[in-house]
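Shown here: the complex without one of its protein chains, the others still in place.
Labels run A, B and C following the written order; every chain starts at residue 1.
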Amino acid sequence: MTTLTLGKALNEAMRRALAGDEKVVLMGEDIGTLGGVFRVTDGLKAEFGPNRVVDTPLSEAGIVGTAVGLAYRGFRPVVEIQFDGFIYPAFDQLIAQVAKLHYRSRGNVRMPLTIRVPFGGGIGAAEHHSESPEAYFAHTAGLRVVACSNPADAYVMLQQAIASDDPVLFFEPKRRYHVKGEVDLDASLADAKPMGLATFIAKGDDVTLVTYGGLVQTARDAAIAAAEDGISIEVIDLRSLAPIDYESVAASVRRTGRLVVAHEAGQQGGLGGELIAGITERCFEYLEAAPVRVTGHDIPYPPAKLERHHLPDLDRILDGVDRVLGRPNSLSGVEAGAR
Amino acid sequence: MTTLTLGKALNEAMRRALAGDEKVVLMGEDIGTLGGVFRVTDGLKAEFGPNRVVDTPLSEAGIVGTAVGLAYRGFRPVVEIQFDGFIYPAFDQLIAQVAKLHYRSRGNVRMPLTIRVPFGGGIGAAEHHSESPEAYFAHTAGLRVVACSNPADAYVMLQQAIASDDPVLFFEPKRRYHVKGEVDLDASLADAKPMGLATFIAKGDDVTLVTYGGLVQTARDAAIAAAEDGISIEVIDLRSLAPIDYESVAASVRRTGRLVVAHEAGQQGGLGGELIAGITERCFEYLEAAPVRVTGHDIPYPPAKLERHHLPDLDRILDGVDRVLGRPNSLSGVEAGAR
Amino acid sequence: MTPSDRDATGLLTRRDQYVQLITPTGERRHDPEYDPWVADVDADALARLYRDMAIVRRLDAEATALQRQGELGLWPPLAGQEAAQIGSARALRDDDFVFSSYREHAVAWCRGVGPAELLTVWRGSAASGWNPFEYAMAVPQIIIGAQALHATGYAMGLTWEESDAAAISYFGDGATSEGDVNEAFVFASSFDAPVVFFCQNNQWAISEPVDLQSKQHLARRADGFGMPGIRVDGNDVLAVLAATRIALDRARRGKGPTLIEAVTYRMGPHTTADDPKRYRTDDELADWRTRDPLARVLGLLGAMGTDADALEAEVAEESRAAAAELRAAVTTIPDPEPMSVFDHVYAEPNTHLARQRDHYARYLAMFEEADAAAASGAEGGAR
Partner (left out) sequence: MTPSDRDATGLLTRRDQYVQLITPTGERRHDPEYDPWVADVDADALARLYRDMAIVRRLDAEATALQRQGELGLWPPLAGQEAAQIGSARALRDDDFVFSSYREHAVAWCRGVGPAELLTVWRGSAASGWNPFEYAMAVPQIIIGAQALHATGYAMGLTWEESDAAAISYFGDGATSEGDVNEAFVFASSFDAPVVFFCQNNQWAISEPVDLQSKQHLARRADGFGMPGIRVDGNDVLAVLAATRIALDRARRGKGPTLIEAVTYRMGPHTTADDPKRYRTDDELADWRTRDPLARVLGLLGAMGTDADALEAEVAEESRAAAAELRAAVTTIPDPEPMSVFDHVYAEPNTHLARQRDHYARYLAMFEEADAAAASGAEGGAR
């Protein structure tokens, strides 16, 4: 076991992928000489050369579009989008090409791309640097979408994503890049837990709290705080956002009867809705209360000094827990219908 | 009252908007001389000239991006995206600019754009010509999203969208362009029903069936067919996809206790999930069964000869109705949990 | 790279004109720069190019007829662009890779794509007609310009593998307005990618004339992106062959990308769903008819001593046979199995899709049971 930051764990995962398969190439803006604005690719260009770790022109559609061509040629491009808010210029190549080409070619053309996206807020950044666009991709057939939340997962899941023959949107919680954790650098991928499965972060009986990415730690803290009030929260790190590991979540909800979903992205059309609908379909008769969503507001990401009034935090998550438990909460007295 | 096709009703709406406000300009590919590939803008360039009805170069980001600049100058651009599948190159301008500029400018800059998008399948078209991308936009704060389903609504709602000071994604069910209906060309917008409100297409007591766009007619037919089996379905045409008129839907579900949502778009992360979550939050104690989603599969839009196996049709909607009613259905015997 | 280096390639656009080796009336125009590249093209070789063009013209007409008769859902005719497509495709090596748009039927034909494979997509029977790796030709691209980036990325991969193969991307005049095509120029130039950007300027993007897209010759676009641009008579199969060979040679020698603007004309509608009468004149059409790609070759062959009438008759016969084969092929295209709608969404197992697939299978089974029940006179569970 080695102690690494989440960013360094990703770096090691790419080093191992580059060393293990000569068809793996990294592409992106400032990822080579600079090592990425978050230094996640630090040292890799020096080690593997400019044809394996490629500083590209400033064009996201260009990066993803050329990666598609490279996949045609048998490469496994690992693309870095510098910040979440800069993925939109590449949207057409991702939605109309990357996601569809395997289907459109009747399985002849594989698109084993990995699109790395530092995502989410909490770092006091300028606009367009704190977005949570994951729902756009989770709604896109042909893509797989995952989000890591800790160094150990980051190390394993990124290697699994690169090894996957399907295109994977790989979301990295940028506010967690510097958080340290234990990583087994020699762990074999063979017996590693598949990236498609969710993880139980904390066991509990009263409420199932599902989240992913940057909020997983917040959810864990919420569970600890709630325990002091005698509330037992089961925390699930979803990890895979498409497809969703409904078996794990449903198993938990059948025990707790209560579900809270938290994410930084806006509520309207967000993944919380998908989860609640999917769980309601599977566990309707087990539900003891309406599932609750604790999310970012449906607003453009606000200026840095307001982000704490936008992002779900420990208190807002606990307020959601109180709501699902029928304890006093911010909407107490507000008629459900009027909610 | 005049009998018009849905396409012609849209044409008349734009004619009236162009005549009523000199700042209204239409922009798009082939919308001028040709009158649009669906002829929806037929005759408007001849009537209002090339500076009001503008054939643009072949670039969706260019069209939307220049429309943003025109909005800065005080214009009200009405943009046509030729087909649903071609909106993705404009995604960055729509998500990072159009949707955010009013917020980003603290209310100083208005983006009264209307983005017209012929959407959905059922016309046996080539790939990229039958997409349902509405959920991407419904999840985007700052945008309004509406879908019309009949000539009368098309005529009024498009004028309302153009008159709105907020950007509106206006979805037109292309398979319904040629369907005729009664339109009051002189109706005043003042007392017209706001585009934000849903419409009750058929009254019923057993099940609430919510849909929009091209499936509204199918839902109506389903209600008629079900009536023969003694099942009374309330059909709601959502019309506004963001924001959703939850009051109307909730009022209905409180009476029926059962909800079925149908859309052509894929299920994973689709609007069905948002609706079910939103209604569960509001009507949990009224629900007698798990709400059901009847949607397109989570696949890239299939070749023409397979689209009938992708799109929800009358039988699939009725199967969903049977499911929510606990009548024999395709999943009878399948354990809910395993569903 | 200094601009003069680029000039040194001697390929910079000739202003207000284009490279032409065969005049519309069939005279051979001599060009010291381009002649050497087609020195090997004798009468027989030229006759083969004529044959290619005649056959694809006939196949294209047949496909249009098949659409009119309801056998195809849609067809985008190539009529008028035979020389641009044949001249460029015949310059390719088998291991070069083609990234085309939806109109390059003649290119597909040169790559060996069979009649049924050519029609499959347009019949709506499957998502694609052929395996891209079988013919080194990608699935045709409908999103305008997207394939230019794919060709560029593929070519970048070729350089990293130190291969001397090349990639070629076909797109139209309208496509030059899309960001993707311009970004492809940026990447190709930056990485000296061995890619040929073959732009068929057929004067129209559906109803929009080329000067709405650009007031400048499209080949001129190249210089600003640090690559040479060649403007060639796209109705002159010999000039197109020469230009493409020059561009491919540069690519193989590690000199990077080249943009070729082949000036041609779409004689037919944009697709069978289009009505060109709404936006262009008969005079324009008549004018371009005088620059027909096939007639001029027959003329030149005659001057070279070939019995043009005999060749024409012989090729017409071949074309009829090819057309008959195409017509026969269309009905052999199998209708897809309902459940195949779920195939190939993912390369690996996907829990969500597997579940959805299972549900739909149960749904279809319900009807079979119902039918069976109905057949046996019993009560069906489903309507």
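The rule we apply is simple: contacts are C-beta pairs under 8 Å (C-beta built on N, C-alpha and C of every residue); 3 or more make two chains touch, one makes a residue touch a chain.
Being a predicted model, the structure only gives us computed values, none of them experimental.
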| item | value |
| --- | --- |
| Visible contact partners (per top-of-document touch definition) of the missing chain | A, B, C |
| Residue of C:D52, C:E117, C:E183 or C:D292 touching the missing chain in the full complex | C:E183 |
| From B:I81, B:A126, B:A141 or B:A290, residue that would touch the chain that is not displayed | B:A141 |
| Contacting the left-out chain in the complete assembly, out of B:T33, B:T56, B:T295 or B:N329 | B:T56 |
| Where the missing chain touches chain A, by residue | 29-30, 32-35, 37, 55-59, 61-62, 85-86, 89, 124-129, 225, 229, 267-268, 297-300, 302-306, 309-310, 315-316, 318-319, 328-332, 334, 339 |
| Positions on chain C where the hidden chain makes contact | 1-4, 6, 15-16, 176-180, 182-183, 186, 189-190, 212-217, 220-226, 229 |
| Contact footprint on chain B, counting only the chain that is left out | 25, 51, 56-57, 59, 61-62, 65-75, 89, 92-93, 96-97, 101-110, 112, 141-142, 144, 164-166, 196, 242-246 |
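Convention: only the chains that are shown with their structure count from here on.
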| item | value |
| --- | --- |
| Chain at maximum distance from chain C, centres defined as averaged CA atoms | A |
| Distance from the mean Cα position of chain C to that of chain B, given in whole angstrom | 35 |
| Chain A and chain B: spacing of chain centres that average the CA atoms, whole Å | 29 |
| Residues of chain B touching at least two other chains | 61, 85, 88-89, 127-128, 268, 297-300, 339 |
| Residues of chain C engaged with two or more neighbouring chains | 126-127, 143, 179-180, 345, 352-353 |
